[in-house]
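Yeah, one chain of the complex is gone here, protein chain that is, but the others are all in their spots.
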């Protein structure tokens, strides 16, 4: 997969942060044509609504299908055809079904071009925490999160940049239990889009804020495309 | 699989050793009804001709099929449907096809009840040598022999008891390169049928010879069913 | 040879206390509901259950849990909006839980069925789920050593079976069924319909007959009731 880099970091000012729908559209924009893509449960699922009809993107759902179509409605609903969130979905031409060992072999073997996940925290080196809050009374449940984080060629995360309390979710080190090490390559948030490499965090775009303002609020070194 | 033991060792005298066809019939007799069976290339293949029509035995061929039928003739010949010896075969009702990793998972995972193999040598503890003569100029070729020897629940070997030169092929220790360790449970030869366990070798039947005569010719301790 | 049963209670006969039971399904898709209900009536207890989820609502696996028959759950995603039965048992300390990443869960069962002794898996490296596990770096990448999960019994929900024992599934209800069928000593499948041997196209069989010991024919059961 080739992502064409922007020439320079863009600050979208004179507007607020991205809405949830706008954020999904920005993620969709960055998914190369013809990619095989897994969209995580919840907000990442909405990315599908923003893929152009001729994108050629093929959706994988880890419960055993390639070529997943949109959510099913009315008569289309079939209890035997659900996505990873157990929501009834549909089947597109060229689809295929396979069992769980084959489905995760596909994932673990590095055949999925992009997966899009939600997160509690992402670290500056791309560590991901998205499966467990660490609360002592929480019932642990991981599902396919670790397999997705470890297996996809590119892991995109979408989340708000700060908690409701204003605490940054892009952090020097995750304090929540980890899902995967150094696995996130792109971070899409309401306030900015980041690229994460072994060299650190680069701001690609901001929305309703500036790189300088973000640098003041985050405990993470930020670079811009212009620094290169 | 349950093999009903004979009560006592039987010496079939007043006759010669088993012919090749008779030997195949003796092996077929000992394959329990409804077993899943893999018959090795060459002589073991002929065991199929001696299974009763209502045996319920299902034949596995490691190149990717369960429910293999007899050799194909005339118009039945299909180059896409061959057995492990690359001989055109037929398909029986209830057959299925699968790829090589699945086929050997079936074997390695202990799902095949019986496989029947030829051998250069079998040791008194059930070691098998059947893939390589050890000759320095021989081109090594193992195929599925080691997988079969290691994976099947019961490994039956059929061979002549002596080489043309009269050298025993049931030996204290194999001198030929090994195929598998302690894997042979039943040894069917022209002169006798043996059971091999960690306790040693038991003669079940002889053909045209006596246990005493065999004991004199073999360098292996022999017990009879009567010793129990 | 595969036995064909019309009565769910006959189909689950003989399951012992203390068994490890692999139960198919992802949520309700592919869940062998009739077999699980029969297992409740059958009475085996002190079970270890391997299932992607830990029961939904108050029926099926949730009812088995509520009946106190399960000592330990091995699953990837116990917590769901309707997993209150499991949640209550877990918080009360009345059930053990081993959480395994979903792909590793599937691969560990595949390994059991395929005679693999253990395998190095990249999933979970550096996370709490790898705590205490052996690790190794191979070709510059880190892996965790994972061991097979073998079942005494597998309960699988399929779509159509034939009298030889072959199974096909329907859409994403396929999920764990084919893997679990390979990984258990006794595999019991429930199907919507049984056809004669030869009626399933051999190219399309997903679970070959060798893996299937008993088939519960729900078609027959429904026709009889």
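In this document, chain identifiers A, B and C correspond to the written order of the chains, with residue numbering beginning at 1 in each.
In the analysis below, a residue touches a chain if its C-beta (ideal position, glycine included) is under 8 Å from a C-beta of that chain, and two chains touch if they have at least 3 such contacts.
These numbers come from a predicted model, not from an experiment.
**Q** May I ask you to name the displayed chains that the omitted chain touches in the full complex?
**A** A, B, C
**Q** So which of B:18, B:37, B:58 or B:81 would be touching the chain we can't see?
**A** Of these options, the touching residue for the absent chain is B:81.
**Q** Looking at B:15, B:29, B:99 or B:173, which makes contact with the chain not pictured?
**A** B:99
**Q** So which of B:9, B:45 or B:63 would be touching the chain we can't see?
**A** Spelled out, the listed residue whose C-beta touches the missing chain is B:63.
**Q** Just name the one of C:122, C:165, C:178 or C:208 that touches the chain not displayed here.
**A** Considering all chains, including the one not shown, the answer is C:122.
**Q** For chain C, which residues lie in contact with the unshown chain of the complex?
**A** Here the touching residues of chain C are 107, 111, 114-122, 136, 138-139, 141, 143, 147, 168-171, 201-204.
**Q** In the full complex, which bits of chain A touch the chain not displayed? Write them out.
**A** Output for chain A: 33-34, 36, 56, 58, 60, 65-67, 91, 93-98, 104-112, 150-151.
**Q** To test your reading of the contact rule: which positions on chain B touch the chain that is missing from view?
**A** 61-65, 78-83, 86, 91, 97-101, 103-105, 107-108, 127, 132, 137-147, 150-151, 177-181
What we mean here is this: only the chains that are shown with their structure count from here on.
**Q** In terms of C-beta pairs in contact, which of A-C and B-C ranks higher?
**A** By the number of C-beta pairs in contact, the winner is A-C.
**Q** Could you grab the centroid distance between chain A and chain B? Build each centroid from C-alpha atoms only and quote it in angstrom.
**A** About 56 Å, centre to centre.
**Q** Quick one: report the Å distance separating chain A from chain C, using the average Cα coordinate of each chain.
**A** Each chain reduced to its C-alpha mean, chain A and chain C end up 30 Å apart.
**Q** At what distance in angstrom does the C-alpha mean of chain C lie from that of chain B?
**A** Distance between chain centres: 35 Å.
**Q** When you check chain B against every other chain, which residues touch at least two of them?
**A** Nothing qualifies.
**Q** Counting only residues that touch at least 2 other chains, which ones in chain C make the list?
**A** 110
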